[in-house]
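One structure, pasted below without further comment.
As you look at this complex, bear in mind that one protein chain is not there, while each of the others sits in place.
Coming up: chain A.
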Amino acid sequence: MASPPYRRLYRSPHGRMLGGVAHGLALHLGLPVTWVRVAFVLLFFAQGIGVLLYAAFWFVVPIGIGEPAPGAGPRWAYVNGGFVPADAVVGGAELRKGRPRRIGRLRELLQRTFHGETAVAGEAVTDSRPAKGGLGQLLALLLLVVGIMALLSALHIQTAKPYMWPLLTVGVGVALVWRQADDSRWQRWFGLEEGTKRRAAYTRVGAGVLLVVAGTVGFLILQGGDSTVSSVIEAALAVLAGVLVLVGPYALRMWQDLGTERTARIRAQERAEIAAHVHDSVLHTLTLIQRNADDAKEVLRLARAQERELRLWLYRPEAAAEAAPDTLAERIRSVVAEVEDLHGVAVELVCVGDCPMDDRIAAQIQAAREATVNAAKYGGGGPVQVYAEVEGRTVSVFVRDHGPGFDPDSVPEDRMGVRESIIGRMKRNGGTARVRPAPDGGTEVELEMERAHD
């Protein structure tokens, strides 16, 4: 983990006890995490400010992604201008190692109720490293509860007693919703999203919103009695509408900008596809024409064939596209036949399995065609071997020749054949392409693509 260009404050998702605030702060400030935690605890005695601060950090600071995942290697902490193993910094590791089973269970129960799914998800992620949580986390939870109590007692002294409960309700509701937002972000990064969890998430967000509304209404009722509630709500709605009028245009503009940007990206991709197609067809034909410049008849034939093909591709009606063969094997067979005809080199095709066509496989076949054309042109005249296989959702195509072979890295930047038509095209469509020398001379191109979901 190299030192980043500039450090931003993130909450740490790993090795955290509650929200990862202390851990994140420690990483940011280059302090041992224990110091930060002790500071929070001390601040809590100052009328619960520690808890307030912690909560504020939790809400405001985003959860970090810069950290390596646990189990991916040693974790490092930024201490005194250098990186040291995090375990050396985090205190109390020996305490957690020997955590009694019952406390572990209790902690789990507490986490389930307090954190919701996170505890479980966290377990899945950090399974390989049991140092997370344990007694320390239980302590942290207890501390938080005590802190909230202290805070409440402070509020109790300073303000009228009746406001405590609505405030508490609103606080819990907000915490629930924020907690959920936190989790969903976290889960998205670590790929733990599951259908069953979504319902629980909705329930929790709903409960949070309900709590906030109930708290607010309770607050209003306490404030002025039943009679004023309706007028206050009206006023609130009016303010909301005002805010909407103010902010609405900005939000709309932002939304539109987002859409524009997306179309621009799609257009760029489409342009790259067209460039690749032109390279495959037109440029190749031009090469052939140059080679056969003396043979007027052959030049005419090539030019006419290319014109026809290009017209068909540019202006084809949608129906024509559907009339084409619609399985992988059929399509690849016709492509291979076409290359054989055009270049006069034998192509041996072996096709194992078959599947219906989709956009990604169409792109893969185009890449395979380009690879086959290359093999036919530069493969030393021997037969080209094409092997296509459908295995589950994965479609792989191998194109192999017995030519002199070449080093893909040594190809000049301006030659677009392999780079754009094969590798780039596969990448754009979510697949992979590898070009490598075959064991006994020649070149092999491997194209791998996941089928789109049907």
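Basically, a contact is a pair of C-beta atoms (placed from the backbone, for glycine too) under 8 Å apart; a residue touches a chain by one contact, two chains touch by 3 or more; residues count from 1.
Simple rule for what comes next: contacts and distances are computed from a predicted model.
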item: Record-based protein name (UniProt) of the chain missing from this complex, from "16S rRNA (cytosine(967)-C(5))-methyltransferase", "CoA-transferase", "Tryptophan synthase alpha chain" or "DNA-binding NarL/FixJ family response regulator"; value: "DNA-binding NarL/FixJ family response regulator"
item: Residue touching the undisplayed chain, where the options are A:216, A:285 or A:385; value: A:385
item: Residue, one of A:33, A:211 or A:351, that touches the chain absent here; value: A:351
item: Of A:402, A:425 or A:451, the residue in touch with the unshown chain; value: A:402
item: Touching residues on chain A - with respect to the absent chain; value: 346, 348, 350-353, 382-383, 385, 387, 389, 391, 398, 400, 402, 438-440, 444
